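Missing here is one protein chain; the remaining ones are kept as they sit in the complex.
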Amino acid sequence: MRVELVRRPHPSALYGALSPFLALLITATLGAIMFAILGKAPHLALYAYFIEPLTEVWSLHELLVKAAPLILIAIGLSVCFLSNNWNIGAEGQFIIGAIFGSVLPVMFPEFRGPFVLPIMLLMGILGGMTYAAIPALLKAKLNTNEILSSLMLVYVAQLFLDWLVRGPWRNPQGFNFPESRNFHADAVLPEVISASGRAHYGFVFAIIAAVVMWYILNRTLKGFEIRVMGQSPRAGRFAGFSRAGTILTTFLIAGGLAGLAGISEVSGAIGQLRPVISPGYGFTAIIVAFLGRLNPLGIVAAGLVLALSYLGGEAAQISLGVSNKVANVFQGILLFSVLACDTLIHYRVRIAGRPSAEGQGV
Amino acid sequence: MSDTDEPPTLQNTLLKVEGITKTFGTLKANDRVDFDIVPGEIHALLGENGAGKSTLVKMLFGSLQPDSGTIKWRGQPVTISDPMDARALGIGMVFQHFSLFESLSAAENIALSLGGEVSLSRTAAEAKRVSDEYGLPIHPDRLVGELSVGERQRIEIVRCLLQQPELIILDEPTSVLTPQEAEKLFATLEKVRREGKSILYISHRLEEVQRLCDRATVLRLGRVVAHCDPRAETAKSLAAMMVGEDIHDVDRRKAVPKEPAKQQPVLVIDDLSQPPTGPFAVALRNVALEVFPGEVVGIAGIAGNGQSEFFEAVSGERLQDRPERIRIRGKNAGHDGPSGRRRLGAAFSPEERLGHGAVPGFSLSENLLLSRHATDGKTYVGALGTIKSRALTSALERIVQALDVRKSEADPLASSLSGGNLQKLILGREFDRAPALLIANQPTWGVDAGAAAHIRQEVIDLARAGSGVLVISQDLDELLEMADRIAVMSDGRLSETIPTETVTREALGLMMGGAGNGEASAKNSPMLPEGTI
């Protein structure tokens, strides 16, 4: 038995729409099998993961809290990926954004007023952009592989944050805990509906970013340029688009959005800097970007799904006693399934028994 | 047509193909194809681009499997499931787009297709012996990427001969050779035939086929339309069989430009030199050229002699060291990118259509924007950089009408168009803005004869309407048909131009092979070797 691919004359619109759902279905099935192996009733486990967090209002708020950074980062990454720039250092850009944004409330806590928050957000965006500019410039000017350089910078950012909160930025009133001082009220990103839960304006930013980026990518010359450079760099050069310009633009967009996500997370959800401020949002966002088929609107939906897997992990840990690490496994399987299902968009899959026998088409 | 010889008897038939059919999606690439080859013959397989010749030989060489039909080898039905099988039977193949590995040496390339653990030095020695015997000089130790196209082909042929094949398939072998190199190849093939081996010779060059081949099978749209003796036919009758209709002759003389020299040139290239862009790229050396309004200037040359590097330099995909190296309509453009040069009135049509001239996965209207966003920014791009898709679709309709582009739906993907139709679109996209200067690289490469004639006529008409046109082509016949002046590019150097009326194929061929240097040939008029006309 052999699997053979036969290229479709046109990409299949049907599978284009269907493939994310197919991937979710495969993931749920594999998840059920995994739970059965772990000795948990699959239906209870799947319920705990994917339904239970949706049954209460506070938990829906938590969903938005988790989805906000995922969506913001993934939108930026999708711009990079569409232009064939493999920025996988969003985690680092997120952290540096959070650090830049925190300069004001941590170093100048006496500076108060309505300007504090906008300045923080701008600083966060700037921080993410600056950090993303490093791999971008290295690639544009010196042809340095951006995958490796952007990833290495994640480790550097994590260590830098660790140093900050244990060293110069440690809370003077914090009993030597590795934490910065708590942000004062003017530096806290407010909740959207504070009466019912913690969801902060980060999610609003995410929605705005999704709509704006969708428009840019699909309706403007800039978006056209980004897509051309991704699909056919030679045709892009022929069109007069600049390779270096596209690399920089896309990295700066991704870095800016990751930085915004970082400062939103710190000022909205955490309220201070800690050695670890992200459960791997920058990497999970890669999954979000692919599950959303690199389409900003699809990414909103995909971000909610992945946020659910984080919440589900916590819920399942409490109700079933399974490790919350299972969530990471889920996410990994999901990305694999998405990639495998995307094959169906461009190819018919044929199972060939004998070399000459025609198998069933899928 | 098909009543020449008695069909050979089964025993002495080397290869017999019966009712071979191969379908890709909805396209019948081969439809019940029959033909046979006897030992010691050179058999031509004739047909237009897209007639199904390549599909057929891929099945004979095991790269593709037929859907139905049988292949008989020495009277026995055989299944050729991969190229190893083909080689074991005694079938060798010389590919059109060479199946060589650029980063490996010639000897390593040859060793790869020989079975068993043969030491590299022995392979090299064997290759040297065969290359001497058949007059195919090669350098076994050099990396293939550094070699000329002609030498690459010789390596392929040596590799093929080393396997002691009974049947050698050659796919369009002369398309990459100068006329003189082609002569040498023919001598080699005659020697192979004298040894009793058979050759399946694929070509669309009718004179060659008439000279060389004993029998011919003509394919059109996947079907055999004739078996014939090419020597008993005329070039015109063979062409009619291939195309199925008469091809319109291209009319170059429609309105001869008036004293172009007195006008300002639209394009001046002044002593352009540049280092190679990559490990296997060609350096440009002191290239100089002027193109005047109203004329077509041709650049001939074998592939890989710097034409693509030259095109990228002129189109602005690669910038020059000084702005005055390239002047378009009197303005220095050497530091402008493609958009800047387009704004000065230039238009470009690259050799590769998919992936250079067009984005395969984009619709045709989006592909219009590719080369028009800078020059017609106001028409197609609105406030906030928003693309005006309606303006694009109406422009697309206009272009499709003007150049008779055949497409299956309103705005299909570029990858779904045939080569000829996509080429028409890429040129039409430029014609639509009436450019002062058009630079086209291999405009009819891989295009069927009808569309090619149409494209050539359109290009000439553009020139006669007052634009300057520069055509880069490997196809000498095309240049002789279209151009008013012809220059030759060889190893990154460009000769001076020679008026088409005073030039001969032989003279051009010598220059293409690097024999002629611009000055000598231009000043003393074409250098003619003795005995040639």
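Details
Letters are used for the chains, namely A and B, taken in the order the chains are written, and counting of residues starts over at 1 for each.
Methods note: a contact is a pair of C-beta atoms (placed from the backbone, for glycine too) under 8 Å apart; a residue touches a chain by one contact, two chains touch by 3 or more.
Operating definition for what follows: contacts and distances are computed from a predicted model.
Of the candidates "ABC transporter permease", "Carbon-monoxide dehydrogenase medium subunit", "Cysteine desulfurase" or "1,2-phenylacetyl-CoA epoxidase, subunit D", the chain left out of this view carries the UniProt protein name "ABC transporter permease". Within the complete assembly, B:S63 is the residue of B:T21, B:S63 or B:T504 that touches the hidden chain.
Interface note for the absent chain: among A:W86, A:F183 or A:F251, the touching residue is A:W86.
Checked against the full complex, the one of A:T130, A:S242 or A:T343 touching the unshown chain is A:T343. Of the listed residues A:I119, A:V156 or A:V204, the one in contact with the hidden chain in the full complex is A:V156.
Residues of chain B in touch with the missing chain: 62-65, 82-84, 86-87, 95, 98-104, 108, 111-113, 117, 278-279. Listed for chain A, the residues touching the missing chain in the whole complex are 3-7, 81, 86, 88, 138, 142-145, 147-149, 151-153, 155-156, 159-160, 162-163, 166-167, 283, 286-287, 290, 323, 325-333, 335-336, 339-340, 342-343, 347, 349.
Here is the rule we go by: only the chains that are shown with their structure count from here on.
Measuring from the averaged C-alpha position of chain A to that of chain B gives a distance of 47 Å. Every residue of chain B that touches chain A in the complex is listed here, in rising order: 25-26, 65, 81, 315-317, 337-340, 342, 348, 350, 352, 355-362, 366, 369-371, 373-374, 381, 384-387, 413, 416. Taken together, the chain A residues at the contact with chain B in this complex read 9-11, 219-222, 224, 227-228, 231-232, 234-235, 237-240, 242, 355-356.
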